[in-house]
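Of the protein chains in this complex, one is absent; all others appear in place.
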Amino acid sequence: MAITTQERPQRWDQPFGLFMTDQDVDRLLTFPEISAIEESKFPAHCSLKGILKNDARVIKYSAGDIVIREGDYGNSAFLVLDGSLKVVLFPGLPGEMLGRRTIRKKTLWQAFKQLWTQRKTPEVRDVKSQGQHSLVRATEALGSSQVFLQDVPAILDKNKTASLGKGALFGELAALGRTPRTSTIFAETDAELLEIRWQGLREFRKYDQGWRRLIDQRYRANALNAHLRATSIFSHLDDKDLQEVADATLFETYGKFDWHLTYNKLQTKEKTLGIKDEPIIAQQGDYSDGILLVRTGFARVSIDRGNGQQTLTYLGTGDFYGADEIFRAWQGDSNVSLRVTITALGYAEMLRVPSKIVEKHLFAYWSSGREGFRKGALQSSVESRRMQDYIDRTLTDGALLEWAVEERFVNGTQAMLINMDRCVRCDDCVRACSAAHDGNPRFIRHGKTFENWMVANACMHCADPVCMIGCPTGAIHRSMSGGMVIINDDTCIGCETCANSCPYSNIRMVSIRDDVGNFITDPQNQKPILKATKCDLCADQISGPACVFACPHDAMRRVDFRETELDENTTGF
Amino acid sequence: MDENKFGHDQSQYERPNLPYRCGRASLWQTPCNNGPETNGTCGGIQECTPFLKNDRWECRRDKRFGGPCEEGPGSRGECSIQRPPCAPRSTLRTIRGRLVVLAVGVVLALIGSSLALDPSVGSMISISNAGPLSKSHAKFTEKVGCSSCHAAHGTGPIGWIKAVFNDSDLSSQCVNCHSFGGPSFKAHNANMSPERKVADTQCVMCHLEHSGSTVSTKSLTPEQCNSCHKKDFESFEHGHPEFSGKYPYFNRNSIKFDHSSHLNKHFENPKFSDKSPKSCIGCHTITLSDREVRPNIYEVICASCHDSQIKKKELILLRLPELMQNLIDQKSLVQACNFPNAHAKMEEEFLSISTEQPALVSAFLLNIPDDDPEAYEQPLQDLILAMAEESSVPFTELIDSQTETSMSKRLLAGLNPEVLKRAACSWGLNQEYESPSEAKFGGWYADMLEVRYKTAGHGDPVAKSWVEFALAVSKQQDDEDKASRAVAMRDQILSVKDGVGGCVKCHAITEVKESSGGTRLVVDWGYKNEDGRPYVTYKHDDHIEILGAKNSCSTCHIVNKEVDYMASYKEFDAGKWVSNFDPIRKKTCMQCHSETQINLECQNCHKYHFKPSFKKDMLTVKAEHPSSTL
Partner (left out) sequence: MKIQQGFSLVQVWRYVGLASLLLLVTWQWTIQIDSSLGISALASGWVLFGVLAFLALFSIRKRLPFMPLAPSAIWFMLHTVGGFLALFLFWLHTDAMGSKGFYGQVLTILFYITSISGVIGLFMEKVIPRQLTCSGVEIIYERIPGEIAAIREEVESLILKCTEEVGTSTLAEHYLETLNWYFQKPRFFLNNVFGGHLSQHWVRQQCMILERFLSEKEREFLDKVYSLAEKKRKIDFHYALQTLLKTWLLVHIPMAAAVTAMVIWHLILIMVFFV
């Protein structure tokens, strides 16, 4: 066997823009927003020019092209170089216009019709009905396709919009914060945009004062207050106090934004050692200096046990930790240190609300009135007790969760968990799935197993849907109703970005066929046309997930690991 | 499994919904990437379809299957990895589907063949056959088949559909052959209580068929009886009511046989020791005995003692009584009797030769007092003259005038007219008649002053007729005098001592109701069958067989010495009769019929049907086809 060697992959091996030239970079440096950056602050291995050349690209949009879609997950921000864009304000454009699949539940009759209408041949697509294909057009600059809006004046007529002109920066919050785009932005006129991927953006924020201020301010202005407001312990604060808390809140970022790309390449052995490599957010035994809130991503909660770390639970977006410890310290309890270690799972953005602010706005309130005290004490004790429960749990009890954390299954909100002690391997679930998807299964009944638990190869509808990052047409999106991750088959161009991004390999590319059963190929290169497919949680079926319903032995569940404690039944039935 | 295969570019969807699996895999070889086509052909003959691009053939193998192969396409654009096609196999599931079709197909084929085949050929393997019939039904339905009972059989699909929506009245088919003594579909074939509305019964309520030749279709469970009989009980031992007070001696015996006096007095008497029976079976015939154990005939069991008594008892039809004067016209008498010297004594003073009274029979017939010569002189002497002239004719006329139907022929059977004439001639001359011979073997004869009938023996028809005549006339007289004379005659004829033949010494007389409303006395000449209880059965035969012939009778039948058995026969009301046996009680039966011993089911003693039989045409059918015997 020939030995294949490979150079150690370097940053910028794969530049963002394929056609960026030095001339382009020079031209970019003439724009005021770029020229304001102090080039000297950047280190040599990561120069401004290098970033512009490799982490950014210039794209031209025609009038009507959608730049970003509401609800999309993106990893880049945009700077308007030329032209004019429109932001569609609330309530936004309908899903179909954005190239989304509208989920319409089938009627009873339509559901029943599937009995005989489902196809006998796999992956048949109706090639005649082009339907929404017309929404997709090739954009040369990307080497791929884009979805565009067809009747811009009508949209402007019907929707409230705001204009974005030259020099406007947008999309940076979603890119850095891994949150969905909050609105749709399309080109009103032909426009030229600089798209900067998150790595570049991160360097800009890191090395340039101006950009950091800009980005942080924008975050504080747009998202932080809402985040704090939505957090239960701060819900009592008025706007002024909340602003004070927000102003004092620190931003922290841990781990790698694109952990999912490297995660799959790790060997199993390395994964189990993973906890040692995970960036520590808070260390067990340390003095607590504030409440930790998870802005995005996941954080592992663990304690030292024996020679290793035992995972207790994990924190996701919106969770917080630490109020109990500082509260007790504030009450005068000495020797109050953190009971657990918190580490970032892959990537986590944290908000740290310093103790002083907490004491001023929270504890003062808790000890002021009767109601506040009751609430505070309750909050504190519940949190404390819950954590104590986790700590008291035996290794065996916690093993499944630990495994799920290790394998990052905690990301899933609808992980397909099969109890192999109950499963008779009848494949009823697979057949049910295929019956509900025109004769095509959308998952494979294999997957990683732990003891008798198997997490099958089915889309988990992740809390952090990394698959959606980089979908060029927005075909993969989160459903507005229900929150499941859906692929619009009509706008999917088969680029495999999502399939490659999914750390769990739950998206599969299929070669599609026509009615007769022949593979449909691209006339230009005879390559089969591929489509990304995955579990859509039977979004359009009235029965709910067919797989779970079809299991005669109640062996399967769609679970969110954090909310789940599995209780095996002893009757066997 | 290798974890690497979970990768999205390492494995494809498994499609258990497709009907074929790779033929190579079924031979445990490496399956190809594509797998079989949906039409069952091999889809893995080549790895890819190369594509001509810029005059070069490019491999199109998907990276899931390893990406472009090392060899690359051949010069003419053929894939370098070619395999002979495999023969894809069906999946287990498809095979299962075929088995389902096969199984259902076999069932349908069997059903179809059972419909198409001639029943006589295919009945044994016919899938529609509900099961073998009981022995008797099987035989006579042999030729006609199912339609003997199932009307819908052979009526075609439309007939079937109709039959589904109509009640198939199986029971009405039963009575094509079976008949009963009462309505077929009433409980017990009788209108037991017309005032209560009781649903009609159906044969299939109890009789179910198709259980094979060994299973009886007739058995009945106590539960089934209880469904109507409100007084329900578990078994004979538990809950069956006590027998009625007379059980089982309900009807008066037609023969006044006093078991008590015979057994205790007469049979014990040494005079008759050679004639008396040694046990019950000396008189009663036990072979083939059913509910009744009948006594043997008179000649066998009674005659040895009683025969001589019968012959002694004679009937006096006419007696020349004491007369005051001769009122007979001598001329006519002489002419009638053809006397040569008849008038010799005419002038003498009349002195009656007889000092007797007239016979009660003739007194009744002539309606004359028997103690006043002046009153009976004239009619009696007229009768004698008429006798002399016409022999028995005047009697015939007299007798026939008494009853609606002529009885004279039977009453006067064997009466010699010549003898009668001669006797009358003698009496007309006031002389005794001298009989040339005595009637040794019985029959009519005249002697001295009387016309008599001597009984020939048991069962003498003339004697029986006189008894019946006496009973008949004693009931229908309007005239008071005549009525008293009829009673006097009757009393004489029925008298055990004097009555002709002494019949009623043993034969009971019963008063029966007539349809017209009146009553009538009837002599129980024959042995009366017990026919009042058609729903009860008892087999003496079986019991005797088990208990032994000798003394078994007294196990149940115990003579009651206290009872005045004969007294009740003095009256004609049969209902007031008392048996001279003790009634049998339930406990008697329970000596054997108790939980632990012998069958206690209702059917043991009770019968459901009333006079079950077969219809005439059914019997004719049997006669016409003697081959199919029952």
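The chains carry the letters A and B, assigned in the order they are written, with residues numbered from 1 in each.
Everything that follows uses one rule, which is that contacts are C-beta pairs under 8 Å (C-beta built on N, C-alpha and C of every residue); 3 or more make two chains touch, one makes a residue touch a chain.
If you're wondering where the values come from, they're calculated on a predicted model, not measured in any experiment.
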Taking the complete complex into account, which shown chains does the hidden chain touch? A, B
Of B:205, B:300, B:375 or B:592, the residue that touches the missing chain is B:205
For the chain that's not shown, point to the residue among B:103, B:300 or B:567 touching it. B:103
Pick out which of A:66, A:228 or A:550 touches the chain that's been left out of the picture. A:550
Touching residues (missing chain, whole complex) on subunit A: 106, 108, 111-112, 114-115, 419-428, 431-433, 435-436, 444-446, 449, 451-452, 454, 538, 541-544, 546, 548-555, 557, 559, 563-573
Where does subunit B touch the missing chain, residue by residue? 1, 14, 16, 21-22, 25-31, 92, 95-96, 99-100, 102-104, 106-108, 110-111, 124-132, 146, 150, 152-153, 160, 163-164, 167-168, 170, 201, 204-206, 208, 210-212, 223-224, 226-228
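Just so we're on the same page, only the chains that are shown with their structure count from here on.
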Can you work out the whole-Å distance between the CA centroids of subunit A and subunit B? 97
Contact footprint of subunit A on subunit B as seen in their complex: 1, 3, 5-19, 37-39, 49, 51, 53, 60, 62, 64
Where on subunit A does subunit B make contact in their complex? 120-122, 264, 268, 427, 430-431, 434-435, 439-448, 457, 499-500, 502, 505-511, 517, 525-528
